[in-house]
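Only a single protein chain was left out; the remaining protein chains are all shown in position.
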Amino acid sequence: MSKLQYCKRCLYTTAHPLGLVIDDEGVCSGCRIHEEKDNLDWNSRWQQLETLVKDYRTCDTRKYDCIVPVSGAQDSYYILHIVKERLGLNPLLVTYNKYWNTPLGIKNLANLRIRFNCDILFQNVNPLSVKKIVKTTLRSLGSIYWHCIAGQTVFPVQIAVRYQIPLIIWGAHQGMEQVGMFSHEHEVEMTRRYRKDHDLMGFEADDLLSNFDTLKEEDIWQYRYPEDSDLHAVGVRGIYLNNYVRWDPKAQHEQMIDKYNYQSANFTRTFDCYDFVDCYNYMHLHDLIKIYKHGYGKVTDHACREIRHGRLTKEQAIQLVLFYQQQPIKYGELLSEWLGIDARSLQFILDLSRNKDIWKKDDNGQWYTDWGNIEINGNTKVNQLIESFPAITFEENAKLSLNTEDKYITIGKGWP
Amino acid sequence: MSQVIVGLVDYGAGNCNSVRNTVSKLGYRSRLISNPEDFDDIGILLIPGVGAFSSAMKALSELELIEPIRKFAHQGRPVIGICLGMQLLADISYELGITRGLELIPGEVKAVSEPKWHIGWNALEVIKQDSIASESNGDSFYFNHSYEFMAPQEYIIGVARLGRPVVAMVRNKNICGFQFHPEKSQVAGMHLLGRAIEELINA
Partner (left out) sequence: MLRKRLIGVITILNGLAVQSFSYKRYLPLGRPECIAENLDRWGADEILIQLIDRTGELSSPDIDLVKKIANSGISTPLIYAGGILSETDAANVIRAGADRICIDQLLNTNPQEIRNIAHRLGAQAIIASFPLAMGENNKPYWYDYRENHTKDLNEEILSLINDHVISEVLLTDYQHEGIPNSFDFKLLSMFSNNKIPLILFGGLSEQEQFEQALLNPQVSAVAVGNFLNYREHSIQLIKSKLDVMPIRSPFYCERSVI
């Protein structure tokens, strides 16, 4: 087991689940690739994108030029802004129903398709199968989110094959943005390998079937990746806009709030109000599991991003992370109810995923971790809660519930 | 899942798991055979293997497997030898001095010469009509050996070309051998091995 290493600049360590490499100067691969954002000629990269999509632009309004996977959050507005307004393509939107939708997410998605005036396909897998999958992945992989990511990443590919629309346009490649998995100049495209390795923790649909006897084929076949021969026959290809556009989610979301009335909401566990507003679990129960398994939450990802964009110093970031990652989660009872298991059983299962290197039990059987143990420059450790926050502003203009009841909306009208 | 149990002779020469995985993907259960009592309910015997002929025969002898294998074959029950396993079916090998083989298919094992090894994917040329092999005529399989099986013409089903022909597949009724690795030959290998097992157990 090699020694844990810390990045000098951001808060990531070599224990990052996607994999992280620290170079001889103590800087991580994610920070290094981020440097490219300020060194590359983005005009010329935009031209490359224009050239790439030229072959797919049909100028036939009865045909779709590309597929754009969307949701009520996650850069969807900005992606569509680029695809429709700047590239002039005719997209077919596709969205996977993750079930745990907030009223705000439903509204954002409805607003998206109406403001951009796009056709959209919804995929809704039957509730029994989804619940069985969630129970299985929670128990066996320590994840409730497998079905969401599996669905979001495969449905567009299935539609590409079925409708013979080869080009799929995604926003950011998570591996690049977080850990610098690829240079922007590699122009990495969507691969089945990345999906299995990183999105699905090494388990594709059929792996769930062969490894865990709680599921049947009828529960998981909808999540199967199309065969290579089908992908090849259609020429399916998924590109990432962050290879061609200088990606800055904070700035982008603020543009979208301004231009298209995207709505945001505060979270208890992070300072970023723009992302994941469409889900009751991502910043709550799912984030709790992240803290149990990996010792850090989404707020750390947000903090590293803002350090790299020069909007937070490392010290400020640590203060924010220390505060937010200890905040309690909400909406756990919604998931218990939906799954049909009581809160204590749920907590018991969640506790099974705690990483024993990070979490210990005290004499009273209570779990604890040493929150303050974050190194700065390999020397000093910060060990106190800070009361006043560094000034970084994210604009909240709504609530997850839109001032109605906090309740999962499986299918919502969303407008007005 | 088929009811037939495939026996895999495990004599410490290399790794049985790849063959085992392919057999499992083909829908058969398998069992590792490393002592004489393991043969009874086996439907078909696979002899995999890499490495030296003499060490392999020595290992088989120490495990007292030589006679049970020969008896299994002489009863007309199916046997498939893979790579070194195919070479072990021969009468004799000149690898390090002289070593006697299982004597199930006539022939001698000698060093490949010019070049000294056969490494890589090569096309199977089926030279004798055969229910197992003919459908795979022209398919490429992975070879990795430096000794070859010189068999009388009537037992040679297929060759591969290394400038001149090298025996790639031999068959003597219920006993057949592949010089290449079907378990390392991706889709083509899986189809051929599947057909071989199917044909031989139903023959």
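Chains here go by letter, A and B, matching the order in which they are written, and residues are numbered from 1 within each.
What we mean here is this: contacts are C-beta pairs under 8 Å (C-beta built on N, C-alpha and C of every residue); 3 or more make two chains touch, one makes a residue touch a chain.
Note that the structure is a prediction, hence the values are computed from the model and not measured.
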Output for the hidden chain's shown neighbours is A, B
Out of A:Lys196, A:Arg269 or A:Arg308, which residue would touch the omitted chain in the full complex?
A:Lys196
Touching the unshown chain, subunit B contributes residues 12, 14-15, 17-18, 21-22, 25, 50-52, 115-123, 140, 142-146, 160-162, 181, 183-187, 189-190
Footprint of the hidden chain on subunit A, which residues?
2, 14, 18-21, 23, 29, 33, 175, 179-183, 186-194, 196-198, 202, 206, 209-210, 224, 227-229, 231-232, 236-238
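As a convention for this text, only the chains that are shown with their structure count from here on.
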Rounded Å distance, subunit A centre to subunit B centre (Cα mean):
50
